[in-house]
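All protein chains but one are shown in place.
Chain IDs A, B and C follow the sequence of writing; residue 1 opens each chain.
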Amino acid sequence: MASAADLDIHHTAYLGPDGEPLQALPESLSAPESLVALYRDMVFARLFDTRAIALQRTGRLGTYASLLGQEAVGVGVGHAMRAEDVLLPSFREHAVQLKRGVQAEEIYRYWGGDERGSDFAGPKEDFPVCITVGGHTPQAAGVALAFKLRGEPRVAVCVMGDGATSKGDFYEGLNAAGVWQLPFVCVVTNNQWAISTPRREQTAAETLAQKAIAVGIEGEQVDGNDVVAVAAVVGSALAQARAGRPALVECLTYRLGDHTTVDDASRYREDAEVSAAWQRDPVARLRLYLTNQAGWNKDREQALLAECEQAIERAVEAYLETPPEPVGSLFDFLYERLPEPLAAQRKALLGGDRG
Amino acid sequence: MASAADLDIHHTAYLGPDGEPLQALPESLSAPESLVALYRDMVFARLFDTRAIALQRTGRLGTYASLLGQEAVGVGVGHAMRAEDVLLPSFREHAVQLKRGVQAEEIYRYWGGDERGSDFAGPKEDFPVCITVGGHTPQAAGVALAFKLRGEPRVAVCVMGDGATSKGDFYEGLNAAGVWQLPFVCVVTNNQWAISTPRREQTAAETLAQKAIAVGIEGEQVDGNDVVAVAAVVGSALAQARAGRPALVECLTYRLGDHTTVDDASRYREDAEVSAAWQRDPVARLRLYLTNQAGWNKDREQALLAECEQAIERAVEAYLETPPEPVGSLFDFLYERLPEPLAAQRKALLGGDRG
Amino acid sequence: MATVAEVNLLGAVNLALKRAMTEDERVIVFGEDVGVDGGVFRATDGLLQSFGPKRVLDTPLAETLIAGLAVGLAAQGFRPVAEIQFMGFIYATLDQMINHASRLRTRTRGRLTCPMVLRAPYGGGIHAPEHHSESTESLFAHVPGLRVVIPSTPADAYGLLLSAIRDPDPVVFLEPKRLYRQVSEPVEDDGTGVPLDRCRVRRAGSDITLVSWGAMMHETLAAADALGADGISSEVIDVCTLKPLDTATILDSVSRTGRLVIVHEAARTAGFGAEVAASVAEAGLFDLKAPVLRVTGWDTVMPLPRHESAYLPDAARIVEAARRVMAYD
Partner (left out) sequence: MATVAEVNLLGAVNLALKRAMTEDERVIVFGEDVGVDGGVFRATDGLLQSFGPKRVLDTPLAETLIAGLAVGLAAQGFRPVAEIQFMGFIYATLDQMINHASRLRTRTRGRLTCPMVLRAPYGGGIHAPEHHSESTESLFAHVPGLRVVIPSTPADAYGLLLSAIRDPDPVVFLEPKRLYRQVSEPVEDDGTGVPLDRCRVRRAGSDITLVSWGAMMHETLAAADALGADGISSEVIDVCTLKPLDTATILDSVSRTGRLVIVHEAARTAGFGAEVAASVAEAGLFDLKAPVLRVTGWDTVMPLPRHESAYLPDAARIVEAARRVMAYD
């Protein structure tokens, strides 16, 4: 019988947890400036996240899903994508959204309970976050099909968690990508947990990458705490996808924080596991590399932090100063033109004393 | 990258299309009597099928899905199962239902538009046929979980077509079997077509067996026109499943008939393909083997045919003579006890002039 | 180049699909067996031949996928027309339809939109196998952001489907399969759409208002005939666009007749007939001279063919209800 145990799922890593290179870095990512740029994006994402949690704790943001520990996946994927590609992110992929050009204040707006947060000015065709786990996979297949039918060299990139790979819609969407050889890359941010459910309870498959085999597409694993590996492998996957060979890339990382701000992860997982995971912190890892190999130092670090903090501060201000949206908006985007039978309801809403 | 092309999916066959043995038959199936018994069941299933189509053509049966060409799968699976196992069949699996002890007249009743056809006296815990493609897979996982929780050495056997393997519920059910190591065997009757959609348009996976890899369970292929191979491989899979190792078995066969009696397969497939498939006819194959190796002859064949025809004739008569079910039955099985608010509707129905 | 052809409802659907694909190359058609086979009912017959494999696609057997593909394609500017083979298999699309299709515009404040059509044959009356005769239109009618359309004549099937495809928002388009081949009429293939939020007065009348849709329209018209023979004048309204519901037309009729019977084949409880009745109980109560009756499928599972006729409303049941209503004055 064929069994997963026989499989040789390819695993890629460039930087060890201590920041030491495990192999020569890919040419496109070996220049210090490009790595510094990635480092900046990871730091920015982390600050964005810290600030989001603080806003939530002080009642100025709604329930929020922290990206802590997953910065390398988002930044690596965002780096690998072209502007004209389309991203379909799940709810924890702020890092890749930011890298794609969604503004921090827009993301805050969304998590602050304001639909305008998904009307971002940046990557116009990117999807809003998908809250229904896995639901964006068949949609991504649709986007990829659109590219293929129009003959455009663009890729639909669908990013989701390990839990999502248990969903039927994940499988159906991926299967379509295989059948039609769509320009589709599925990135699985395997952070080892789906709320309280550990990765091993999602599936008996030894890797999530091997789920690709069920649909006849390529699948591989990368060290998701190594931004170089993510950028490189997702980069190759994108190149292949552009040529009609879809792929699944599993990024091994860890959710360092709670599931969301209403979760308490200490109920279901050991502190020791979390501490161990901190040893693989993607941000520290790249900093170590830059320090050892590219003259990164305290001054540059502080300058970077200051720059990022200022940018986040401006975003927070912009967010907090956003004027409220008129309540008529409940009806204004329901249909292109509000059908006659609904006009009375809109009027009743506006006539109400809460308008 | 790991790719399906690297896989070595195991394929089993014992009898060649010409009835010549390709390898020594498994001990349990080498005695002529056991093969004659399987042959009888295959002939019976085919006659059942021929008669069903005739009944439909003459307005005495509803739309019907023919099993023609797939006799070896059903009979092989049925042979491998124990009485206490539970079958969850799709709509074309009359052969295995018959083998399980569902009466031919009961199956006719069902396809004749009478719910009582699914209230069969035989395998009391077997499920009615699943019309919603793939929908029985998570149910089968539930049945298997029941066995596991009670510590019973029984297996849930879920039989479906190639098309079903594109469904999310198929994948979700199979994945659960893997996670919980359920006593679950999934048999895919790959008859190469899902209505007009050929197997290659369902998935880019080279085999359907490899879908097992996505969920970390065993998967293999058998020649589904070779009843010995089906019985043997499904038999081993059942033994393993009883020990908590679920499996997927893909049976390669061919749908020799139309999709159903309302379909016209000549719209979408070549006669040549069908003719070629007839060369692999599972019934003829076993007959050839028995003739060459076990002294099967015209007399025995005719005696067998006569016996089966008589049995089918009795079933048809029993079916046609079934007294109509009172229309109150619309309400009588909706809940265990009809809730008060529905009593008026039942009364209105019975008061109507069609009662 | 308007040609007039005598077509049945199925032919009208086919005609509209061809017209839409000809006039707008963003329109693409997909689903299970819609290509070479032309759909199990032949609604998409000839499309693959005329428009090629980039515009007519057979999908893998997966309904959630079909709906999700439509969302993705629509967001990308296509005008997907997706077919679900039977309404009994449509439930796997609900997650996509409710959580995504219906609200992509709202969620993104108009940045992304979802101009898709989800077509499916629905309803009973053709002695189909289990799960092939379902009428669950009210599930979709409850979902804000969707439109739900059900034609009952070839001409409307043509015009409503064209409007549905051209509409910038998601439309669930349900085709009463019992009528596919039952009636034909001349349909002018001139590309004229039928408005999407307007009930149709199929027959003017003064004594009682009969409201229905889909295959039940024809039973309702038959009932109106029978009542007419007794001197009872029925106004017959076809709710061909369930959502948004044009209550004005219904209320106007009831204001004149004072009597209302609603007919649908779906199960009664929380069927769409309840919405029609509730609308009148709210805005037309004082016009009513008699209770509002619903003639519907029972609150039972749709039976297999042997008992199908015991389940489905027919003209006799409608006449009976109408007479009960007429007994009040």
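Convention: a contact is a pair of C-beta atoms (placed from the backbone, for glycine too) under 8 Å apart; a residue touches a chain by one contact, two chains touch by 3 or more.
What you see is a predicted model; the values in this text were computed from it and never measured.
K.L.:
Which visible chains touch the chain that is not shown?
P.N.:
The omitted chain makes contact with A, B, C across the full complex.
K.L.:
For the chain left off this view, which of C:A74, C:V239, C:V263 or C:V280 is in contact with it?
P.N.:
Among C:A74, C:V239, C:V263 or C:V280, only C:V280 touches the chain that is not shown.
K.L.:
Check each of B:Y14, B:F48, B:F91 or B:F120 against the chain that is not shown and name the one that touches it.
P.N.:
B:F120
K.L.:
Out of C:A43, C:I66, C:L139 or C:L161, which residue would touch the omitted chain in the full complex?
P.N.:
Only one of C:A43, C:I66, C:L139 or C:L161 touches the chain omitted from view, namely C:L139.
K.L.:
Identify the residue among C:V56, C:L293 or C:V319 that touches the chain left out of the display.
P.N.:
Selected residue, touching the omitted chain: C:L293.
K.L.:
Out of A:L55, A:L145, A:A194 or A:V316, which touches the unshown chain?
P.N.:
With A:L55, A:L145, A:A194 or A:V316 as choices, the missing chain is touched by A:A194.
K.L.:
Kindly note down the residues of chain A that lie in touch with the hidden chain.
P.N.:
Residues of chain A in touch with the missing chain: 62-63, 91, 110-115, 131-134, 163-164, 166-169, 194-197, 201-203, 262-263, 267-268, 324-325, 327, 329-331, 334, 342, 345-346, 349, 352-355.
K.L.:
Going by the touch rule given at the top, which residues of chain B touch the chain that is not shown?
P.N.:
Against the missing chain, chain B presents residues 86, 115-116, 118-120, 124-125, 127-128, 131-132, 135, 137-147, 149, 156, 168-169, 172-173, 175-176, 179, 329, 333-336, 339-342.
K.L.:
By the contact criterion defined above, which parts of chain C meet the unshown chain? Give residue numbers in ascending order.
P.N.:
64, 88-89, 91-92, 94-95, 98-99, 102-103, 106-107, 130-131, 136, 138-139, 141-145, 243-245, 266-267, 269-278, 280-283, 285-286, 288, 290-294, 298-301
Keep in mind that, in the parts below, only the chains that are shown with their structure count from here on.
K.L.:
Please name the chain that ends up farthest from chain A once chain centres are defined by their CA atoms averaged.
P.N.:
Looking at centroid distances, B is the chain farthest away.
K.L.:
Looking only at C-beta pairs that count as contacts, which pair of chains has more of them, A-C or B-C?
P.N.:
A-C
K.L.:
Approximately how many whole Å separate the CA-defined centres of chain A and chain B?
P.N.:
Each chain's C-alpha centroid was found; their separation is 44 Å.
K.L.:
Rounded to the nearest whole Å, what is the centre-to-centre distance of chain A and chain C, using the mean of the C-alpha atoms as each centre?
P.N.:
Each chain reduced to its C-alpha mean, chain A and chain C end up 40 Å apart.
K.L.:
Would you kindly tell me how far, in whole Å, the mean C-alpha position of chain C lies from that of chain B?
P.N.:
36
K.L.:
Residue numbers in chain B touching 2 or more other chains?
P.N.:
166-169, 201-203
K.L.:
Would you give the residues of chain C that are in contact with at least 2 other chains, written as numbers and ranges?
P.N.:
60, 62, 64-65
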